[in-house]
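Structure, as structure tokens:
Only one protein chain is missing; all other protein chains are in place.
Right after this comes chain A.
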Amino acid sequence: MADTIKLYPPKPDKVYFYGTCLIDLFYPDAGMAGIQLLEREGIEVVFPEDQTCCGQPAWTSGYHDEARKVARSQLSLFPEDWPIVVPSGSCGGMMRKHYPQLFRDTPEAPLAAEVAGRVWELTDFLLNVCHIKLKDLGSPATVAMHTSCSARRELGLAETGPRLLAQLEQVTLAEQVRPEECCGFGGTFAVRHGDISGAMVAEKVEALTDSGASTFVTTDCGCLMNISGYAEKNRKPLQGQHILSFLWERTGDKPEGSS
């Protein structure tokens, strides 16, 4: 894939928030936290009601007709030229990098390219567009960080998570072995190649627990449910959280409407 030069926009008054299906169904707290972090920066957050899924599961499974139909239903949700922020490297990568591929040779190609150019992963957006300054209100804590492969490699965001965490005065980032290695999620890969995925997540959990931290944060809910799910099933002393939930809890109140 051709690398494109990334030009950050000036901090906008409004953004579209694309919540992703995993956050919608399994981790709405992380979505609320992301929205509240943006609002605290003085940005009005618009949540298009007709959002469902970016289409990535079908895309990576090879069902491109189906992926295109779903993605097509999402393309029209962002009519204003506001940035589209996504609390996930994986879905953000799909929209930013793969929409142009998915809509190649279709009438929607120009629109897909235009939308793709406005998509920002949320930690990147907070750090490099909002220039957020976090004030840590929590007690001393040590956490490990797992940056998803899509955030790290597809979007080149290996450092944004750690840099946000570094702003929290009471938080120490634990060192782990092979931080750049995949946790083994990979969407349907985890089911199609269960043995391999299982071996990968086992070693990721070992690396995270060996770091000395009992909590890890991550940019992506796929990695989160994979790593936390393994730790829980195998009774490992490791709790996971989306980095946005963690940042919000350390610097503000609990997400509104949280149970």
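Here is the rule we use: a contact is a pair of C-beta atoms (placed from the backbone, for glycine too) under 8 Å apart; a residue touches a chain by one contact, two chains touch by 3 or more; residues count from 1.
Assume contacts and distances are computed from a predicted model.
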item: Name per UniProt, for the chain absent here [options: "Phosphonate ABC transporter, permease protein PhnE", "L-lactate dehydrogenase complex protein LldF", "Anti-sigma-K factor rskA" or "PadR family transcriptional regulator"]; value: "L-lactate dehydrogenase complex protein LldF"
item: Residue, one of A:Ala190, A:Ala213 or A:Leu244, that touches the chain absent here; value: A:Ala190
item: Which of A:Pro10, A:Gly42 or A:Gly62 contacts the chain that the document leaves out; value: A:Gly62
item: Which residue of A:Leu111, A:Ala141, A:Leu173 or A:Ala202 touches the chain not shown here; value: A:Ala202
item: Chain A residues touching the omitted chain (full complex); value: 1, 19, 21, 23-29, 31-32, 35, 47, 49-53, 55, 57-66, 68-70, 72-73, 101, 104-106, 149-150, 152-154, 180-182, 184-202, 225-226, 229-230, 232-234, 256-257, 259
